[in-house]
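Got a structure here, written out as structure tokens. Questions coming.
Every protein chain of the complex appears in place save one, which is left out.
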Amino acid sequence: MSELAQLLANGLVTGSIIAIAAIGLTLVYGILGIVNFAHGEYLAFGAFIAFAVNVTLGWPIAGSIVFAMVATAMLGLGLEYGLWRPLRRRGAKVVALLLVSIGLALVLRHVIFLVWGATPRRFDVDVFQVYDLGGVIRLSLTQITAVSIAFAAILLVGLTLARTKLGKSMRAYSDNSALASVSGIDVDRITAYTWVLGAGLAGLGGVLLGLVQGSFNPNMGFTLLLPIFAAVILGGVGSAYGSLVGGVGLGLAMELSTWNALAGGVDPVYKPVVAFAILILALLVRPQGLFGKARYV
Amino acid sequence: MSSSGPILKVSRVEKHFGGIAAVDGATLDVARGSITALIGPNGAGKTTLFNVVSGFYRPERGEILFEGERIDRRSPHSIAQRGLVRTFQITKALTKMTVLENVMLAARNQPGEHLWQIVLRPGSARRREREVAERARELLRFVHLERLADDYAGTLSGGQRKLLEFARALMTEPRMVLLDEPMAGVNPTLGLELLERMKALQVDLGMTFLLIEHDMEVVMSVSERVIVMNEGRVIADGPPGEVQRDQRVIDAYLGTGAAAAAGGMGR
Partner (left out) sequence: MTAPLLATTIASPSFWAFVGVVAGIYTIFALGLQLQFGFTGLLNFGHVAFMAISAYTMAILIVKVEAPMWAAAPAGIAVAMVFGLLIGLPTLRLRADYLAITTIAFGEIVRYVALNQDGLTGGPIGTINLKGSGTSASYNGDWLAFQGKVQHALETVFGDMGKDTAMLAIVWTVAIALIVAMQVLVKAPWGRVLRSIREDEDAASSLGKNVFAYKLQALALGAALAAVAGLFFAFQFSFFSPQDFDPLTTFFGYIIVILAGTARNWAVPVGAVIFGVIFAGTRFFEFPPFTYFGSADRAYLRLIVVGLILIGLMAFRPQGLLGKREEMVLE
């Protein structure tokens, strides 16, 4: 029983980070038609910016997180104006943009390698402070903090999308861009905010990933990319809420697959394989995702 | 199978998109060797019906028989191979291939399309390719595109693409052709010629045509029978003159705001 509780807790930790990262990927995919293979690098970028501010400059971690989010949002916005928009103007479509994103992933990842090297890095936080919750679950303070921040962010994003004018326009645009652009929605503005939101959340996800992993290197984002894609597809491409559910569900599935009661469970080294297998199965059974035709609510 | 009786029978076919019924229990049949027109206001479900009959959409209900055989569970290629070929309202010219290649692609019985045959019988593939090229040029001459044979199909105008699709459909040696607005954008003289050739193919080869067409004059001149659809159903069926006077048909066109002046129901 306590094993199960522990796995559930771990699953929530992993899942909430996947979910945070998946929101940006799914919005950019749904709204701009970019299947962004560089999204993992946005996470790594966020983590390393936070590392620089937190460890190199000695800022507290909270400030570092905010700084990293802003920096990653700026990166997202800069690339939109410097790369994606000119490409779209030239008529580049899904496959061309996808291949560009692979090139971008190579560039970003290895710039990070070039600047920070391959040595595993850690944030300046106390990773040894561990809490016993009800005597069954043990989570470190950083894990508890990370999952709380993740869920707070999820809630905030959910409210933004559901309640604000901007959020509603984003959903409308993702649903039917042709209709939205004739109905007076300012497409350029939506696009910019999509990147700010998506990349900012990716930056946050990267820092949180670094926190729960303890140590991280520039490959961290690419390693998590396929589970993030799996969450996006599970939730239905373009659906922010779907990707949240997909992300948390996937995190839980990855952890629970190792549960002893399940015929001994899967060897933990195969946790990513569980995510890939779920992804492939999901696409085969329901290519439109669990939540139907890419609708938000 | 049966060489008498209708070549195509559609019974109570339904196809929904989300909440709306694009085809809502349509029933019709098409006589062998006929030229039948399918008309109806925009959004009546004509194109959707073509998509269902040609296997691109799977109907939720109903059945479709071609030459007495169920085809409503078959894939598009196997329906086409059986001799039921369609063209598209929004043309699907292969723009990155030449006009000639577009037509040659449609040939049947080309051993060169099978990997093992290329290895085992390279000669027969090449021989067939020559026949195919010759026949393709003939068909291009027929639709007046022979001068453009070696141009990329992407350079063709909308009307020319319609003609290309017509030639391509004929290249498959079909028994029946579904034409979705084949005259749209085609210059009127050429359009008339196309109708003549359709008649000739009908008379000489017994080919069957079902065509979606808005121009009543065209419909009157070419088809002995008109089927009218509205809101996913067949609402009238008979000789053109009769159908034109049918009150339900007039109402259907009036209901959509389209002019239903005598003699012309479309644009």
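Per-chain numbering from 1; labels A and B assigned in written order.
Keep in mind that, in the parts below, a contact is a pair of C-beta atoms (placed from the backbone, for glycine too) under 8 Å apart; a residue touches a chain by one contact, two chains touch by 3 or more.
None of these values were measured; they are calculated from a predicted model.
Asker: For the full complex, can you list every visible chain touched by the one that's not shown?
Answerer: In the entire complex, chains touched by the missing one are A, B.
Asker: Would you mind spotting which of A:73, A:233 or A:250 touches the chain that isn't drawn?
Answerer: A:233
Asker: From the list A:13, A:32, A:53 or A:104, which touches the chain that is not on show?
Answerer: A:104
Asker: Residue-wise, where is chain B in contact with the chain that is not depicted?
Answerer: Where chain B meets the chain not shown: residues 54, 56, 75-78, 80-81, 85-86, 88, 92-97, 101, 104-108, 110, 112-115, 118, 125, 129, 132, 152, 154, 168, 172.
Asker: Where does chain A touch the missing chain, residue by residue?
Answerer: Missing-chain contacts on chain A: residues 35, 83, 86-87, 90, 92-96, 98-100, 102-107, 109-111, 113-114, 117-118, 226, 229-230, 233, 267, 269-270, 272-273, 276-277, 279-280, 283-284, 287.
By definition in this document, only the chains that are shown with their structure count from here on.
Asker: Averaging over Cα atoms per chain, report the distance between chain A and chain B in Å.
Answerer: That pair's centroid distance is 48 Å.
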